[in-house]
Every structure is written in structure tokens, then in C-alpha cells.
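Have a look at the structure below before the remarks.
Some chains have been omitted; the remaining ones sit where they do in the full complex.
Going by the order they are written in, the chains are A, B and C; count residues from 1 in each one.
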Amino acid sequence: MADTMRAFVMTEVGKTAVVDKSIPTPGPEEAVVRTTASLICTSDVHTVRGALPVENGRTLGHESVGVVHALGSAVSGFTEGQRVAVNAVTPCFRCDYCQRGFTSQCGGALGGYRYTAQMDGNMAEYFIVPAATANLTPIPDDVTDEQAVYTCDMLSTGFMGAEHARIQFGETVAVFAQGPVGLCATIGANLLGAGRVIAVESRPERQALARKFGADDVVDFTAGDPVEQIMELTGGEGVDAAIEAFGFPATFEGCVRATKAGGRISNIGYHGENPAPLQLPLDAIGLGMNDKAIHTGLCPGGSERMGRLIRLLQTGRIDPTPMTTHRFAFDDVERAFQMMADKEDGIIKPLISFT
Amino acid sequence: MADTMRAFVMTEVGKTAVVDKSIPTPGPEEAVVRTTASLICTSDVHTVRGALPVENGRTLGHESVGVVHALGSAVSGFTEGQRVAVNAVTPCFRCDYCQRGFTSQCGGALGGYRYTAQMDGNMAEYFIVPAATANLTPIPDDVTDEQAVYTCDMLSTGFMGAEHARIQFGETVAVFAQGPVGLCATIGANLLGAGRVIAVESRPERQALARKFGADDVVDFTAGDPVEQIMELTGGEGVDAAIEAFGFPATFEGCVRATKAGGRISNIGYHGENPAPLQLPLDAIGLGMNDKAIHTGLCPGGSERMGRLIRLLQTGRIDPTPMTTHRFAFDDVERAFQMMADKEDGIIKPLISFT
Amino acid sequence: MADTMRAFVMTEVGKTAVVDKSIPTPGPEEAVVRTTASLICTSDVHTVRGALPVENGRTLGHESVGVVHALGSAVSGFTEGQRVAVNAVTPCFRCDYCQRGFTSQCGGALGGYRYTAQMDGNMAEYFIVPAATANLTPIPDDVTDEQAVYTCDMLSTGFMGAEHARIQFGETVAVFAQGPVGLCATIGANLLGAGRVIAVESRPERQALARKFGADDVVDFTAGDPVEQIMELTGGEGVDAAIEAFGFPATFEGCVRATKAGGRISNIGYHGENPAPLQLPLDAIGLGMNDKAIHTGLCPGGSERMGRLIRLLQTGRIDPTPMTTHRFAFDDVERAFQMMADKEDGIIKPLISFT
């Protein structure tokens, strides 16, 4: 039937399925996009494990691109059939938080993260885009879907990590963990002028990608305390900034310890599965006085930022597609999801195609 | 004898005395100042309790003003007899840390804090000023010693707390604890445009000073959880920024909890006597993702900043002298110190006069 | 008839009248406000002189407060009858410019300035509010209409002038001209931590208000070159920042000349009636190399900023109402306008009441 579509949902905690749903229709400020490509995110895995309190049957996914299928009456500037990217975070841009620039905190903490958390996600044949005027980003002809889909979360989050690190040109930056967002933080730290990037990672294939994306040194934490290794690489001084891209208390503490006085610690790791609060060791923060700064954050949304990410793809300054280790048709999304959950076969990002 | 002076020293951990020392002579880049007024700092109390690993006999004190007694050969721009203020932190201004603007981290973490920690302090009749060209600040005739001596640490530290809170005009700011630096943070938050300042304090005399210095609301933590009280005052939303001016894990955690998403936590408390690391509760930081930022710091030094503080005194915009609860001649410095250690008689700052 | 209202319009260039118009009805994202108080702006005078290419019959005015009369279907968070303030600039908050924070450049240069320029202004008994969710600001009970109406343009613009001056606490700031926005810049410079404010103004009543609002020195440009006077007041060094609040090439040049190396020049003056381009004298900019910075700008809009302005009124930190030199009922708006055009009787701001 023409008005049904397939969607990849969490049927209950721990279980997923591809089910039929109605193709959504847009409200006045919304758009509906027909999906062409998606990436599975580790956050989807967390969700299925129970990290988010969502109702059974909620569609998963928040990294998708496609073409405009339908536009609400109040949406301007777009046409049906146009290729578009949509960020994982879809802010209203009108609440106090958005007006202050905290688009991922739309309406309150983490409130801009709507897909799956507050509404159906976009790992489906069609999906809704809230506040579409501000959340649809055109994809130029010379940018592929595979390139563009990395802007939806991976690049926006990784680059936020680099932005919050407030890098002065030529500074040293450590990036703790080289999963997809860590790799994007490595790309971002280089893009924003770092003079030396030290990647912390133990898996050979991720180490290789880190080097490809501009890491100068790779520290294997299975070969010894990564903080000590970073201190050795930096003549005992530590780095100017550290980016936490793993989501574990010891990694966060490593970032605090590995920075010199005046250093910045930028957190992009998801700490929802941690057993305990993050800690700031007193010696590593100079008893509260050594001018270190810590910044937390969540993938910023909006078409303006997305447009700048896409321009970087278009002019060839960045290319995240070497992270696509596996490719699946949407028919095989459950197998892809399982591989991502099990971190099988050196998987980094599985690309799901809808055509 | 003309070339000896009296100095207030730590004879050993837990003990103090006034002893005779030689009047120092300046090295080429140094000056020697004849002290006219000092303030005792809670940090002096910490030091005597053993917080800093200093040799026995080290002179205490780091909040003093006076007149130029002697100038090193390379010091320019000053004349003997000139009234000057000297910050508690005396940076070289030439190392990498200073060049990056982290003057209190001169040469490395906390390295700009030289008095008592690295050399004799300035609670003595004469004291040395390192890098004097950059660390001597003229005191205009219409600013008293009592006013000026508050710039040496209290105002510089408290205002740093407000600066690191990155206040947009009209925002709400909570200041946890209204000891001398907390009170100065309250002054500073107002000076930098806060729209509402909520002071957390239980002692009536400090509550009264907080209100005098511009606090709109006072939360008594003995009357209930201060975070809950702040939430109630702010309609459940929390403050835009919180300043930790106490130096205790629960207070720091309160700052993290009392801020809304996107909030800034500015630490000026000394955590050297804490039993455990500071903690970032996962819910209060949105699992690492709610755009909160934390900044640590230590009193920034240098004559340029000092000059701006003194201008604020001179034009009457601020007046910290209501914090002077007690006055002593230098002969009575030990009694003053003991009162400060015991927090007797509603003491906030005891002023020591040398004339 | 119940569905008509009176509006103060420009009938043609050089002419105004009070006419009847239909009470507007809101589109889905709009609100209609019933006006209770307005201020006439010098910009209205410019408009009637032909500064803006607007059609005959366009309603004037962009500084009004009132109560919510009707809400569009997509507007949330407000109720009919609620007292609200609306900024002169009403951005969409969703275009690229708004997403980057340039709300007054909504959709392109000066595009956020809609009242009179793009649609009927709000010197009428009822007016439309675009993107109402983001552009309606509640007025608390303890803030009067007269106080609140100053946030619509005067305070938002004047404070922007102070923000763009990037004042470090204790710095010296010159404000060139003490008309209403200049006076608000004086209030703002103080609010943001200036240590000394030098006001340039020749009219005695404005000089008096400048002092009342915190100016330490007043320079009368009819008594000699204001730059020379500022240099004399600052020991030949110049100020850290200068705010241009007049809108004339010589005043702008004075700001450039009066600042020291590294100084900031913040323009809030409207230069639409200037005969020639603004100039940067080569010596005053160190041949292009003395680290001076110049910032232009237009009143930023949005409820978040408006809310912070209103909080400052509510907690008594600022009070702009001494600028209300004259009061009129809406029946007398033409007389008020004429006085404003002629700058009669020491007029600064005439308040128009609609009840």
C-alpha cells in the first residue's frame, strides 16, 4: 500500500524489528523526508539496551539523509524532491535555550535530541523533520549521500568536541578513543589548527584511520597508562587540550590528568552507562586553581552549521567516508545493527542504503 | 639596627611567631616595598596547618601594600617612596604560561603564587616584588591603603570567579559561600552585569554583607538543601552560572546541580583540605552532554589588572572595606591570625597596619 | 466599530496622521498585541523624512508594549491578556543569519527590522508580532509599562553598544552623544564593568542625565575638540573603548581617535543621513596596524535577551525612566512626534499611553 513504509524499531528493551508504519504527514512547520541513506549510531545500541525511557515500537535512528517528500504549510525555501541532510538534533530555534545558542538543549537539557527520544527516529523509509525551515540542509550535487550522512551526528559532534577544546593554532591536542566521534574529533582538531594530535586507541584499524585523519602520535592504552605516555610524548608537560570521546570515568580522568595548567577538557563521550560520577582529582586540577576548563556538550543542530559541514565536504577539505567499513541495504538493517552492537569485524560505521 | 625588620613567620607546622629578618635587597628585576597595610588570608591559615610544603621560618602573607623602598637596576617606571599595591600572584610575564595569559600558572601549575610558597611572604615590614616592572601598581592619592589592599587577592580572585562565570547581562548567578572571596565574587557578579545574584550563606553577618554587596536573595544552607532552594527561587530552572567560593566537594557539586543546561561553574574555592576528588554527578551534567562548563582558577596577577581594580575603587564603583571587621597593629598580628584561624567574633578580614 | 483601530501613519514623505485601520488577525506563527504604551524614536523621524522607502500609509513605531490580544495557532507559551514587551527587531530565528546569532540581520542586512520597514509598525492600538513564540516577552507585575517599553529598542541598542565595546572591568569608556541610546550605552557600560565613563554631550539636561546614569566625566564638544579633552582626561593615552551614539562622520572619527592602541570602537549611531562615507584616519589606526577594532550593529531582538533586560529592571539594577521627559495620550501622538522632530523643550523620550 502506498501510504505505509518500513521502519526499524525497538519493539521492547533488548529487541528490534523492521515493521510497517504509516508514512507520516507533516505539520505546518514540519517536513517529511524520504530516506536514502542512514548510519547506525552506538547511541541506537545504547537505546535498545534501555538507556532512554522510550515507548515500545519507537523507530530508531537519527543519522539520515534523503529527499524532501512533503513540506508543511509554513515551511519555506525548499522544494519537493530536493536532496537534504538533517541533523540528529532538530531544535526549535525559538526557546530561550536555542536563542542563547544551546540548540541541543532546546527547551531544556538534551531537549534538542528528538529522534527516538521524543518521537520516531529516522531509520525508516520516511521521517518527519521538526522546524523544517531551520533543520533541512540542501545537499549539493557534488556531495554524495554517503558523505553527507556523516554531518548528521558524527562530524557535528566530533567538531563540537574540537570547538569546545578552544584550540589555538599549533597547540597539542589529545583525543581519547578513536571510535567514529573520536575520529571525527581528530579530523576536527586538525581542521581547527592543532599542531599535533595524539590519538589514544588500541584497535589497529582505528589507529590506522586516526593516522589517516591526521593524528601524529597514537597511544595504545593497552601498552601502559595513556597519561604517562602522553606526558612522555610532551616532555612531561601535557597537552593543551584533551577530548573525551569514549564515555568512561577513567578516560575522562585521563583527559583531566593529561592536560597542562590552563588546559581545556572537552567531553563528547556519552556517560550514561557509567557506574559512578565523573571525578576531578584534586592534584590534576591544582586543588581547583590551575585554570583548567571542562566543557560538556551534545551534537549541535541547525542548517547553518550543517551547511558549513557540507561545504567542507564539497571543497574536499574533509572526507569521513573511510569510516564506512560496512554497507547494507535497509533489508539487512537488523544484521547491521547486531554487528554494531557486538563491534564485530572491525566495524566503525555501517552505511544503510534505502534504494 | 637599621637593616633588620620584623616578619610574621611560620616557625614550624602549626606554629607562628614574629621574628627579626634582614631587610631584603632587590635583584635587578625586583623591588623592595616597605609595608604599610596587610590583610590576613585564610590561605595563611591553611599554610600554617601544613597545606604547603614550606621550610620552617618562611614569612607568611601575600596581601600587602606599601611604598617603594628600593628598586632593582632593571626596573623602570617607578620611584622610591611611591605608594604601590602588589598582587598575591607575581608572574614573570615571560614564560609560555604567562604569554598565554595564565599568569597564576607562571612556569607551571600555580607557579605564579610565590609569596610563602616559593619565597618569603609579605606580612613583614619589607618585602620583595619579583618582576617589579609588571607587578608594582601605583595607588592614587584618593585611594586608601585599606581600599587598595583588597585588590591584592580578594577582589582579583573574586572578580576572576565572576569573569570565569562568563555572565551575560541580566543573568542569574549563585555564589556559594560568602566568605571574603565569595563576597568579592558577589561584588564582581554585579559589576559584570548579573541580573540577579543568589548568595548561599548561613552566618547572619555575612548574609548582611552579601545583601549590602548586591545579593538579591540569600539562601541559608542550614535551613535546607541550597540547590532545592535555588531551584525554587528560579522556578525550577536553575541559575545561569554558579561560583564556588567555599572549597568543599558538596559545595562544588551544589554548583553543578544548581545550574541550568548551558550553565557555567566557576571555581574559586581552595580544595586542598578536601578528603576526596570533586565529583560531577552524571544527571547534573546530562551524562556529559548538557553544555555545562567548569572553570578553575587562581588569583590573576599583574599591574594592568591591578590598575583596573584600583580604578574601580577610585571612581567609587566598588568599596570592599565593609569586610574589614577587625583592625590590628602589626604588633598584634599573632592575635589577629589566631582569630582568623578560629573564625572568632564574626571576623571576615582583619586589617594589619604597619605604622 | 469593534474591528477597527487607530494607527499613527506616514501618509507620505514628510507627513503623518492618525488613521483608522482594521485590527490585524494573527497568522499561525504570529500574535496580535493590544498596545498600552509606546515611545517615539528618532528613527521614526528619520523615516518620515524619507530615510526608508516605505509605502504611503505605513504605520510608524517600533517601541511598544501591551497585552496579548490574539495568538496564532502555532504560538505556544502565552495566554491572552498577558502583559508583554516586543523588541523593535522581530527575527525569524530560523534563517542562517539568525542561526549565527545576528538576529537583527534576519534574512540579510538589517532584515530583522520589520516594523515600518517591512510591515506596519506598532504605534497603533494593535500590532502584529512575527514569530511570536520567540518575540513575546512576559512583563512581570512589578515592572511597569513605562520601564518595560525602554527594553524594546533603547536599552537593547545601548547595551549592544556596550557589549560590542568588549569592556574589561575597570576600563575607561567614552560614549559620544547622550541622546536616548547614548544614555543607555552609558548605563550599559557601567553595568558591564567600566571603571570610568566619559560622556560627550553639550546639552545640560542630557549632561545631567549622563551623570545620573554613571558618567564620571562629561566632555562638552562645544567647548573644544572632544578628542583633545578625552586625551587630557586620560593622561594622553585615550580610552579603552568608545561608543558612537550620534551618527555623524566626525563623531565616528572622534571615536577612532579617542581610543588607545588595542581599543574598540562600537557604533550604534544611525549614519543614514550622513553626506559621506565614514573615515578611518591612517594615523588613528596606526596605518592599519594598531589593533583597534570596530563593530557596527543594530538592536538585537528576541525574548531571551528581552527577558534579561527586564530582569535588570525588576531587580532594580537599572532604571531608564528618568529619560521620559514628556508624556502624552495617544490622541496627542502627532504633537509628541513634532516635538521629537524639532527636539523641543529638552525632549529626550516622549511616552505615549494608550489607555
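Quick note on the criterion: a residue touches a chain if its C-beta (ideal position, glycine included) is under 8 Å from a C-beta of that chain, and two chains touch if they have at least 3 such contacts.
Just so you know, these numbers come straight off a predicted model, no measurement behind them.
This structure file defines a homomeric complex of 4 copies, of which 3 are shown in place.
Everything that follows uses one rule, which is that only the chains that are shown with their structure count from here on.
Rounded to the nearest 5, the angle that brings the Cα atoms of subunit A onto subunit C is 180°. Of all residue numbers used where subunit A meets subunit B, over half belong to both copies. The two sides are thus made of the same residues.
Separating the CA-averaged centres of subunit A and subunit B is a span of 41 Å. Shared contact sites, meaning residues of subunit A that touch two or more other chains, fall at 100.
Of all residues in subunit C, only 159, 163, 168-172, 188, 190-193, 195-196, 216, 307-312, 314-315, 317 touch subunit B in the complex they form.
Within the complex formed with subunit C, the subunit A residues making contact are 28-29, 73-74, 92-96, 98-101, 131, 133-134, 302-305, 307. For subunit A in complex with subunit B, the residues that touch the partner chain are 97, 100, 102, 104-105, 108-110, 164, 168, 244, 247, 252, 260-262, 267-272, 274, 277-282, 285-298.
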